[in-house]
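Up next is chain A:
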Amino acid sequence: MNKITKTLLISLFIVGTLFSWGPAGVSGRLLRGTWAWPTYIDPAVGSDFSSSIALIHLYDPLIYPDREMNPQPHVAKSWEVSADGKTWTFYLRPGIKFHNGSELTAQDIKFSMDRLTTIGEGYAFLFAERVTNTEASDKYTVVFHLKEPFAPFLGALYRFFIVNKDLVMANIKRPGPYGEMGNYGKQYLLTHDAGSGPYMVKKFAFEEYLLMTKNQNYWQPEYAQVNPFAPDEVKMYGTTEPITVRTMMARRELEFSDTWQSEEAFEALDKIKGVDITQYSTGNEWYLMLHTRKAPTDCIHFRKAIAWALDYKTLTKFFPDCPQARGPVPQTLPGADPTLLQYHRDLDKAMTELKQSKYYEQLEKYSLEFHWNGDVPVTEKVALLFMSNMADIGINVKIVKTPWLSIVEESARMHTSPNIAIINDAPQYPEAGSLLESRYKSDSAPTWEQNEWLLDPEYDTMVDDALKTIDQKERFAKYSKIQHDIMDLCPSIFMVELLMKHAYQATYMDGPAFRGEATPFMGYDLDSRFIKVYPEKQAELLK
Partner candidate 1 sequence: MMLMPLLEIKDLHVWFRVFKGFLKVLEGVNFVVWPGERVGLVGEMGCGKTTTMKAVMRILPMPPAIIPEGEILFKGKDILKMGRGELQEIRRKKISMIFQDPTAALNPVFKIGTQLRDTVRFARGSKRSITKGDIRTRTMQVLKEVSLPDPERILENYPIQLSGGMRQRICISMALISTNELLIADEPGTSLDVTIKDQIRRLLGGLVEKLGTSVILVSHALGAVRNMTVRVYVMYAGSMVEVAKTKALFANALHPYSQGLLAAIPRLAGGGVGEGIPGHIPEYINPPTGCRFHPRCKHTMPICRNKKPPFFKVEEGHQVACFLFQNRE
Partner candidate 2 sequence: MAFSIPESVWGQKVENKMQKNFSSRKKLSRTWEYIRRKWYKFSRNPLSIVGLALICTIIFSAIFASYISPHPESAGKFVNFSEASQSPSLAYLCGTDRFGRDVLTRIFFGYRYSLGMAVIVISIMAPVGIILGLIAGYYKNSWIDTVIMRITDIFIAIPPLILALAICSVLTPSIFNAMLAISVAWWPWYTRMVYEVTSSLKGEFFVQAAQVTGANTTHILFREILPNCMAPVLTKMSLDVGWVILIGATLSFVGLGAQPPIPDLGSMVADASSYLPDLWWEAVFPAFAIMLVVLAFNLFGDGIDDMLGEEKGG
């Protein structure tokens, strides 16, 4: 018995000392957020949400977009494009230093572009088929030669980040899959950066967190004056576990949350004292993609019937504050057509359409396969709503929970793609063209970005033609024509324009994203160089 009491006392003592040790103090300006892993900080590999944020911190693009998404000089102080739109020349700002002190020159840019297109992952798809070669005509001049004119090239360049050639070359492992380039430094860049950006990697703990520290001698002089309150350290945790996020927010151990929290979770976060929710568009839109080559959704009247039967009022309730979409392109995106028709629930119209459908007699024979994304809870709501709405006009629906990865898998083949998939997509360069291209062109059919299987050569040529048109007015005119055609075809149901949401510590931090003034472009919206953190205010809050 004595022994036991002893052990108990000891354990009590230990626990006691544990608690007596106060909370670990926060030092300097610390910015902590959450995001969904995996994150790849290699410009030639990373392309998803978290990677894009990381890249803009660690690397510099040639040009930097302003709030209206107009290109501003950045690494390139000026540029010009040839009359045929095939040759783009950029004049670099001299004296830009990489994190290791060496200077950024045209050579690095050529190297970066070659590396990106050779490896072919990440954002390579924007350039691989277009840039035939890159030449460093002199130390501060670089020229991109395109296969054919590509008007939104500048927009695409927001996704092009410059790596330090010498550093990468020094860390190449041979042999590797890329011939004499060995592994092209992939191994190294997986956990290190070779950039010139305002932040540098301090620790990259895979699946856990990315810790970045401020680049004290960042080349952009005005940047320090613009925002003296920029965080000294940025720590991004690889979790979206709602309870964890909430707990940490409540304990001021987190400055802002990821955008993947459910509506309910956001409401809960909003209730925490001092925590607010910000929301802004980065041109995302939610689609119901209707398989146009699979019965019964291959019949246009059938599709229109669905479009009229859906209850958009309830639907938009699932995405609070998100406007109902108008056509395939979010209105915030340059080149979007504001005159397009918006569907609303009208069962009579739905029935009249349905009666014209060749499947009207044999509705009971079919049941629509509706695959909702198992990783995004809200899609289940949509699925269930859709099911009950369709029941009203006698269409039966079979809803299936499908993990995101499986959705990607199915979409690769026409026969495995479901009648209806619910997917949200975002532009890769800030222009209507991006979505029109990635959503409906034939080459995107076997990807998750298109479940419609339009496969319409005429459409392809129209889009290509538009993209070749250097003059913006002309180009946008062509965009709206295309958008109207799409509406007539009704290959998809345009649900809502998705707003990016983040919970953030309103009392002691500030930034464009949290004032709703963010650059509406994935990754650029959360660039820490513009975020302000006030530790002293946080200290008060913790008291």
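Going forward, contacts are C-beta pairs under 8 Å (C-beta built on N, C-alpha and C of every residue); 3 or more make two chains touch, one makes a residue touch a chain; residues count from 1.
The candidates were selected such that all candidates are chains of the complex that A comes from, given by their letters.
On a predicted model such as this, the values are computed, not experimentally measured, just so you know.
Student: Given the candidates 1 or 2, tell me which one touches chain A in this complex.
Tutor: Spelled out: of the options 1 or 2, chain A touches 2.
Student: Report the residues of chain A in contact with candidate 2 in the complex, numbered from low to high.
Tutor: Those in contact with candidate 2 are residues 242-243, 262, 264-265, 267-268, 314, 317, 374, 377, 380-381, 384-385, 387-388, 399-401, 403, 406.
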